[in-house]
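Here is subunit A:
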Amino acid sequence: MNTALPLSTQLINLFAAVVLLLAFAMLAQRRVLPLINLFALQGLTLCLSTLVVAFTTGQAHLYGSAALTLALKAVLLPLILHRLVRKLQVKADVEGLINVPTTMLAGIALVIVAFNVALPISQLSSTISRGTLGIALASVMLAFLMMIVRTKAIPQVVGFLAMENGLFLAATSATYGMPMVVELGIALDVLIGVIILGVFFFQIRDQFDSLDIRHLENLKER
Partner candidate 1 sequence: MNIFGFLGQLFAIALALLLAPLLTGWVNQCRAWLQNRSAPPLLQPYYMLHKLFLKDVVLAHGASPLFRFAPFVVFGCMVLACAIIPTLSTDLPFAPAADTIALVGVFGLARIFISLAAMDVGTAFGTLGGRREMLVGFLAEPALLMVIFTTAMISQSTSVATIVETLAHRDFIIYPSLAFAGIAFTFVSFAENARVPVDNPATHLELTMIHEAMILEYSGRHLALIEWAASLKLYAYSCLGLALFFPWGIAEGNSVAGLLLAIPVLVAKLAIGGALLAVIETINAKVRIFRAPEFLGTAFLFAVLGLLVRLLLETQS
Partner candidate 2 sequence: MDFFTLTLAIPLVSGMLLAVAGERSWAPNLNVIASLGTFLASALLTAEIVAVGPRMVFGEMFFIDSLNVFLVALTAFVGLTTSIFSGPYMRNEREHGRLTAPRLRLYKSMFQLFMFTMLAALTTNNLGILWVAMEAATLTTVLLVSLYRTPASLEAAWKYFILCGVGIAQALFGTILLYFAAERVLGETGHALLWTHLVDVKGQLEPTIMALAFIFLLVGYGTKVGLAPLHNWLPDAHAEGPTPVSAVLSGLLLNVALYAILRVKVLADGAIPTGFAGNLMMGFGLLTLVVAAFFLSRQKDIKRMFAYSSIEHMGLITFAFGMGGAVANFAGLLHMTLHSLTKSAIFFAVGHAAQKCGTQVMEDIRGLIKINPVIGWGLMLGTLAILGMPPFGVFASEFMILTHAMKHHPWATPILLLALGVAFAAIFGKVQPMVFGETHVKRLPHAPAITPVFVHLALVLMLGLWIPPYLTRWFHEAARMLG
């Protein structure tokens, strides 16, 4: 397409690209606290992107979504995670199962897959942000990959939450967001989920003296 895109679309695409970039950054990040910060940054970008969409299309409930995203994903969850890290005295570095370059290569392959899968759908979409659906799917998959390769509990949870971010991006990009009641429900679930996870971290640390999930490999078939 050679025709110049409107500014809003360009902005949205830019933010989407930033989200993807941040997803890669999280995949590569070895330390816990920067990882959480990256996550917060991703939430912020998401919020900005949603704001742009809301502003451009005039969908009122998207402002609500944006606010919710900001509050939950950029502020509340990172704060909780920070507190947890401090309280649990997690060691700073994060070990991966596979080394970072390999992970990145796999990530690139995933992006290609995601773009191709999303292509037929985004062509059907009429929203201004339709091009970002592929990016949303890619960031979901990258978050998934991150969950697979991380061996510590907290990064795994961050991956889980990043996945939620990708889903949110998908929702805004494809359909201008879900109905409000659903959004609220999802947000509530995520929040409760993180709280329960927090409880879990303490229980796990009490039992294993560590948050390394490689301790959690005893239940298996022999």
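On the choice of candidates, all candidates are chains of the complex that A comes from, given by their letters.
Throughout what follows, a residue touches a chain if its C-beta (ideal position, glycine included) is under 8 Å from a C-beta of that chain, and two chains touch if they have at least 3 such contacts; residues count from 1.
Only a predicted model underlies this, so the values are computations on that prediction, with no experimental measurement involved.
Peer 1: Only one of these touches subunit A in the complex, so go through 1 or 2 and give me its number.
Peer 2: 2
Peer 1: Which residues of subunit A touch candidate 2 once you look at their complex with the stated criterion?
Peer 2: On the subunit A side, the touching residues are 117, 120-121, 124-126, 137, 140, 144, 147, 153, 156, 160, 163-164, 167, 170-171, 174-176, 178-179, 181-182, 185-186, 188-189, 192-193, 196-197, 199-200, 203-204, 206-208, 213, 215-219, 221-222.
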